[in-house]
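Just passing along the structure, written as structure tokens.
Every protein chain but one is kept in place in this view of the complex.
Moving on to chain A:
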């Protein structure tokens, strides 16, 4: 499949050697994007006796976490053991596997900085995209998003709430991009040439170690442009040829190898 090229290519460089897996990015993402805290009870279900109880956040197969943090291990026994944490948003692939499989064209990669979009009202919940995504970055809404009484007062104005039955994913906080472009227009600046920091995602914003750097990979004035070319930079499952717009960095070789699902016996990759 041919990689789609755009003038602007929003991307991230995540420094794994700085990530402590604290979870702040996950919480920040949920708050920004109105991902409901998972609740067991459903006050709107009038036939509860006939239906299964809802899952809470303990069931990781049914959680909605557009940003997820994985724990990596070098697999060695004490005392040679090492561990690392890998935050995983949507990779916003250059050749997204999720796009061609969608029967209703609910997902697409377009000029919006190369961000892979997801049109929730159009999604019919078939989950082909979830099956196609090798990064498990798409999530199905198993349960209606319900906030316990009073908590729906604190909804973010940025992202509409998605109902049960659709597939969701990280959009690099796309609403923030729209806001940044609007602001640039109002300030008489070029919305197609935003300076570093004018648009950033909630996870990058909140990260206490600034392990996540966000910017335009095509723009030499943005840090990510240079960082993505670091000798320690790599992309997840690069051998699949999906050209993710999320790069990772680590000085630890075992981390880089795991990032590409390295198979030494098969001769590695190029």
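Everything that follows uses one rule, which is that contacts are C-beta pairs under 8 Å (C-beta built on N, C-alpha and C of every residue); 3 or more make two chains touch, one makes a residue touch a chain; residues count from 1.
Just so we're on the same page, contacts and distances are computed from a predicted model.
Trainee: The complex lacks one chain in this depiction; which UniProt name from "Methylamine utilization protein MauG", "(2Fe-2S)-binding protein", "Ferrous iron transport protein B" or "Formate dehydrogenase, nitrate-inducible, major subunit" does that chain carry?
Mentor: "Formate dehydrogenase, nitrate-inducible, major subunit"
Trainee: Specify the residue from the set A:26, A:99, A:217 or A:246 that touches the hidden chain.
Mentor: Selected residue, touching the omitted chain: A:26.
Trainee: Could you tell me which of A:184, A:207, A:227 or A:242 touches the chain that is not displayed?
Mentor: A:207
Trainee: Touching residues of chain A against the unshown chain: what are they?
Mentor: Looking at chain A, the ones touching the missing chain are residues 17-24, 26-28, 30-32, 34-35, 37-41, 44, 56-60, 63-65, 69, 71, 73, 76-79, 81-85, 120-122, 124, 144-157, 160-163, 165-166, 205-211.
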